[in-house]
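Every protein chain of the complex appears in place save one, which is left out.
== chain A ==
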Amino acid sequence: MSLFQGINTSASALTANRLRLDTIASNIAQAETTRANFVDGAWQPYRRKMVELSPQTNGTFDNFLQAAVGTVSGSQGGQGVKVTAIQEDNTPFKRVFDPSHPDADQDGYLLMPNVDPMKEMVDMISASRSYEANVTALNASKSMMLKALEIK
(Lines give C-alpha, C1' and ligand atoms only; values in the text may rest on other atoms or scores of the structure.)
Protein backbone atom coordinates (compact mmCIF):
# COMPACT_ATOMS: atom_id res chain seq x y z
CA MET A 1 0.00 0.00 0.00
CA SER A 2 1.62 3.17 -1.07
CA LEU A 3 1.59 6.57 0.56
CA PHE A 4 2.67 8.05 -2.76
CA GLN A 5 -0.90 7.55 -3.96
CA GLY A 6 -1.96 10.10 -1.33
CA ILE A 7 0.53 12.59 -2.73
CA ASN A 8 -0.66 11.98 -6.29
CA THR A 9 -4.27 12.44 -5.19
CA SER A 10 -3.46 15.78 -3.55
CA ALA A 11 -1.35 16.81 -6.54
CA SER A 12 -4.26 16.21 -8.93
CA ALA A 13 -6.41 18.48 -6.79
CA LEU A 14 -3.71 21.17 -6.69
CA THR A 15 -3.51 21.11 -10.49
CA ALA A 16 -7.30 21.26 -10.84
CA ASN A 17 -7.57 24.17 -8.42
CA ARG A 18 -4.73 26.01 -10.15
CA LEU A 19 -6.64 25.65 -13.42
CA ARG A 20 -9.78 26.96 -11.72
CA LEU A 21 -7.85 30.00 -10.49
CA ASP A 22 -6.37 30.56 -13.97
CA THR A 23 -9.84 30.37 -15.51
CA ILE A 24 -11.22 32.84 -12.97
CA ALA A 25 -8.28 35.18 -13.61
CA SER A 26 -9.00 34.97 -17.33
CA ASN A 27 -12.70 35.73 -16.74
CA ILE A 28 -11.87 38.81 -14.64
CA ALA A 29 -9.23 39.96 -17.11
CA GLN A 30 -11.72 39.69 -20.01
CA ALA A 31 -14.63 41.26 -18.12
CA GLU A 32 -14.66 44.24 -20.51
CA THR A 33 -13.62 42.49 -23.72
CA THR A 34 -16.14 43.14 -26.50
CA ARG A 35 -14.05 41.62 -29.30
CA ALA A 36 -13.36 38.00 -28.35
CA ASN A 37 -14.69 36.16 -31.45
CA PHE A 38 -15.32 37.36 -34.98
CA VAL A 39 -18.53 35.61 -36.08
CA ASP A 40 -20.38 36.39 -39.34
CA GLY A 41 -18.79 39.77 -39.77
CA ALA A 42 -19.54 40.95 -36.24
CA TRP A 43 -17.56 40.94 -33.03
CA GLN A 44 -18.82 38.74 -30.18
CA PRO A 45 -18.00 39.62 -26.57
CA TYR A 46 -16.09 37.24 -24.31
CA ARG A 47 -18.08 34.35 -22.83
CA ARG A 48 -17.45 33.36 -19.23
CA LYS A 49 -15.58 30.01 -18.83
CA MET A 50 -16.11 27.42 -16.11
CA VAL A 51 -14.06 24.37 -15.14
CA GLU A 52 -15.91 21.05 -14.95
CA LEU A 53 -14.55 18.62 -12.33
CA SER A 54 -15.18 14.94 -11.82
CA PRO A 55 -13.68 12.31 -9.50
CA GLN A 56 -10.91 10.18 -10.95
CA THR A 57 -11.99 6.60 -10.40
CA ASN A 58 -10.43 4.59 -13.21
CA GLY A 59 -8.68 1.63 -11.67
CA THR A 60 -4.94 1.66 -11.24
CA PHE A 61 -2.76 -1.43 -10.97
CA ASP A 62 -2.46 -0.81 -7.24
CA ASN A 63 -6.25 -0.88 -6.85
CA PHE A 64 -6.69 -4.13 -8.77
CA LEU A 65 -3.79 -5.73 -6.90
CA GLN A 66 -5.20 -4.80 -3.52
CA ALA A 67 -8.67 -6.04 -4.44
CA ALA A 68 -7.19 -9.35 -5.65
CA VAL A 69 -4.98 -9.85 -2.60
CA GLY A 70 -7.84 -8.84 -0.31
CA THR A 71 -6.06 -6.18 1.74
CA VAL A 72 -9.09 -3.92 1.44
CA SER A 73 -12.76 -4.79 1.41
CA GLY A 74 -15.54 -2.60 0.12
CA SER A 75 -15.31 -0.16 -2.74
CA GLN A 76 -11.90 1.11 -3.70
CA GLY A 77 -10.85 4.67 -2.96
CA GLY A 78 -10.51 7.14 -5.79
CA GLN A 79 -7.38 8.71 -7.20
CA GLY A 80 -8.24 12.35 -6.87
CA VAL A 81 -9.93 14.73 -9.20
CA LYS A 82 -9.69 15.53 -12.89
CA VAL A 83 -10.82 18.35 -15.13
CA THR A 84 -13.19 16.93 -17.74
CA ALA A 85 -14.01 20.11 -19.63
CA ILE A 86 -13.85 23.87 -19.66
CA GLN A 87 -17.40 24.94 -20.35
CA GLU A 88 -18.79 28.25 -21.49
CA ASP A 89 -21.48 30.03 -19.53
CA ASN A 90 -24.57 30.36 -21.73
CA THR A 91 -26.25 33.14 -19.80
CA PRO A 92 -27.09 36.10 -22.09
CA PHE A 93 -24.63 38.93 -22.55
CA LYS A 94 -25.15 42.20 -20.72
CA ARG A 95 -26.68 44.91 -22.88
CA VAL A 96 -25.34 48.39 -22.19
CA PHE A 97 -26.36 51.69 -23.81
CA ASP A 98 -23.16 53.31 -25.12
CA PRO A 99 -23.60 54.90 -28.57
CA SER A 100 -20.04 56.24 -28.63
CA HIS A 101 -18.53 52.76 -28.48
CA PRO A 102 -17.19 51.45 -31.82
CA ASP A 103 -18.90 48.06 -31.32
CA ALA A 104 -22.34 49.49 -30.50
CA ASP A 105 -25.22 48.50 -32.79
CA GLN A 106 -27.51 50.87 -34.72
CA ASP A 107 -29.63 51.55 -31.60
CA GLY A 108 -26.54 52.46 -29.59
CA TYR A 109 -26.55 49.28 -27.51
CA LEU A 110 -23.39 47.36 -26.78
CA LEU A 111 -23.06 43.67 -25.79
CA MET A 112 -20.73 43.14 -22.84
CA PRO A 113 -19.30 39.82 -21.53
CA ASN A 114 -21.49 37.78 -19.16
CA VAL A 115 -18.82 37.95 -16.46
CA ASP A 116 -20.00 38.91 -12.97
CA PRO A 117 -16.94 40.02 -10.96
CA MET A 118 -18.74 39.25 -7.69
CA LYS A 119 -19.35 35.65 -8.73
CA GLU A 120 -15.74 35.34 -9.84
CA MET A 121 -14.45 36.60 -6.49
CA VAL A 122 -16.56 34.05 -4.59
CA ASP A 123 -15.31 31.26 -6.87
CA MET A 124 -11.75 32.49 -6.44
CA ILE A 125 -11.94 32.34 -2.65
CA SER A 126 -13.46 28.85 -2.87
CA ALA A 127 -10.69 27.65 -5.21
CA SER A 128 -7.91 29.13 -3.11
CA ARG A 129 -9.31 27.57 0.10
CA SER A 130 -9.52 24.18 -1.64
CA TYR A 131 -5.93 24.63 -2.75
CA GLU A 132 -4.89 25.31 0.87
CA ALA A 133 -6.77 22.26 2.18
CA ASN A 134 -5.00 20.06 -0.36
CA VAL A 135 -1.60 21.54 0.52
CA THR A 136 -2.36 20.53 4.13
CA ALA A 137 -3.12 16.98 3.00
CA LEU A 138 0.09 16.92 0.94
CA ASN A 139 2.16 18.07 3.91
CA ALA A 140 0.52 15.39 6.05
CA SER A 141 1.53 12.74 3.46
CA LYS A 142 5.09 14.03 3.51
CA SER A 143 5.45 13.99 7.27
CA MET A 144 3.86 10.51 7.49
CA MET A 145 6.35 9.15 4.96
CA LEU A 146 9.25 10.67 6.88
CA LYS A 147 7.89 9.12 10.09
CA ALA A 148 7.79 5.70 8.40
CA LEU A 149 11.43 6.13 7.43
CA GLU A 150 12.29 6.61 11.10
CA ILE A 151 11.48 2.94 11.82
CA LYS A 152 14.85 1.30 12.14
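By definition in this document, contacts are C-beta pairs under 8 Å (C-beta built on N, C-alpha and C of every residue); 3 or more make two chains touch, one makes a residue touch a chain; residues count from 1.
By definition in this document, contacts and distances are computed from a predicted model.
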{"item": "Protein name as given in UniProt for the chain not displayed, \"Extracellular solute-binding protein\", \"Flagellar basal body rod protein FlgB\", \"NADH-quinone oxidoreductase subunit D\" or \"Multiple sugar transport system permease protein\"", "value": "\"Flagellar basal body rod protein FlgB\""}
{"item": "Residue of A:Asn37, A:Ser54 or A:Gln87 in touch with the missing chain, whole complex considered", "value": "A:Ser54"}
{"item": "Contact partner of the left-out chain, one of A:Ala13, A:Leu110 or A:Met124", "value": "A:Ala13"}
{"item": "Positions on chain A where the hidden chain makes contact", "value": "1-3, 5-6, 9-10, 12-13, 16-17, 20, 53-55, 70-81, 126-127, 129-130, 133-134, 136-138, 140-141, 143-144, 147-148, 150-152"}
